[in-house]
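I'd like to ask some things about the structure below.
For this depiction, one protein chain was excluded, whereas all remaining protein chains were kept in their positions.
So, chain A:
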């Protein structure tokens, strides 16, 4: 990897506040790419009081600063559609083998470009219909940046992804030129539509531009519109153009065959040029000079090439059409030299494209990361992913702990995670970052605001799918506590059941029991009735479930079952003390039945419990209401009566202590 990275100046952002030297700035992080910045005292005094006065700051304001925030809204479509392509591709990488996968990778690259183009078109429309000058300008900048991204992407596709067999690359590069430098085509159309085409001021410019892109068909068309098109010179040029060999890989010809044909043709061009066949028309002679690959004429036509890379490809087309991918690098310098004085293009874009022509993909990505401002967050992540799967990226770990692909995907996902609705897309990207993805997700998922049940369930689902147990528990606990504070016991319990947190479940069940004591009935019956195995999470829940079961049995008339269940509830001492009285009172109707249900032993058990309650709860006993004291008395009487009936029925007295 070339290490020629220039140390870049950090990007600078100015807050709209006056710069007083004695006032500092401080900040607080938001989620992802967000900072809250505010002015503060400098240095912060922590040992003295308010001896320093308000230092001329008029408003104590806090600024919410974000990166790329705008892009998310402008390029929402780009984010969503490329997300689909990305996810599908990751699946294919897993399931497909080499040749089939290569085809899919090429397809994905084209899809990404398609989405980019569509997004750009949308921006163009927005910009055209926009009447606000400032906004329009903004759109135009974005459009420009999208254009650059497409330029780089399509070149990378040719060089790294959709590599032509045999490394003969010129045909693809010509397509690239025609796609990104449409000026010649537009001019040609304009000229054609003119009534007197050949006297159109741009007639020859159109021809040269088309020539430089190898568009010989249209050159011939334009030449045929010339008033002298029937002259010998014109006919001769037309013949040469017609005969010019074009390389296509569909044709069953070998590169050597093509090269021979081409040399033959060029020799003819040179011969006829030197014979002066075209001397009558200066421009026509220039056209033939291009065909001959004449060095000087390319320098003269520099402006029609606009950039060094256009120049490079145009020249290669007429000088060395079978140039191999790997040899491109040797031709860059001379074309750049032609443009050096001009300083026509931004240095940064030049560097990126040069790195691509030099086959240095790491440099392309690095430069793109630092050079492009807006769409780069989207661009480099997807391109790097694609190239990684094409085996063009070094898969080895970087010092920061993962590889280039993951580094960039994490960056992109981070940008998405800070967006209020695109965070779900971010989650999918993190899923495909094998090293840090899940810990990033752990960090972020807990910070997604749980505005409502639906969103909480969504977050919970994400956690469950990825086995983020701790985070899932945290979500449930937060939601449960929220419900509990709002006195929504049923919802609270169902959230807590999901988190399986015994301590908080106990809190809720105790509230249920208190509610029962106060109102004599349970709310949320279906929840309690369907506890199932979760009943076993904690004793208090077991008690709640069993206690409810007792009531169901009793109501059904299963008195035997009900009484033995009640008895086991009493003797297990699972219930909180405050509930004992209620529990004991439930025995009262069972004691007063015509038939004796509770035997001696069972009656003793209940008596023990009553004793215990009255003994160690003297204070609370005192606090019992009149009615409760009365109830206790009643119970005692009933117990005694039942005991005597049981003894008689049992026919004997067994004393067991």
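By our rule, a residue touches a chain if its C-beta (ideal position, glycine included) is under 8 Å from a C-beta of that chain, and two chains touch if they have at least 3 such contacts; residues count from 1.
In this section, contacts and distances are computed from a predicted model.
Between "Ubiquitin-like protein ATG12", "Osteopetrosis associated transmembrane protein", "Elongator complex protein 6" or "Protein SEC13 homolog", choose the name on the UniProt record of the chain that's been left out.
The correct option from "Ubiquitin-like protein ATG12", "Osteopetrosis associated transmembrane protein", "Elongator complex protein 6" or "Protein SEC13 homolog" is "Protein SEC13 homolog", the UniProt name of the unshown chain.
Check each of A:227, A:326 or A:439 against the chain that is not shown and name the one that touches it.
A:439
Quick one: which of A:141, A:253 or A:336 touches the chain that's been left out?
Hidden-chain contact among the options goes to A:141.
Using the document's contact rule, name the residues of chain A that touch the chain not shown here.
Residues of chain A in contact with the hidden chain: 10-21, 23-32, 34-47, 49-50, 52, 54-55, 57, 59-71, 138, 141, 366, 373-374, 398-401, 404, 407, 410, 414, 420, 435-436, 438-440, 443-444, 446-450, 474, 477-478, 481, 485.
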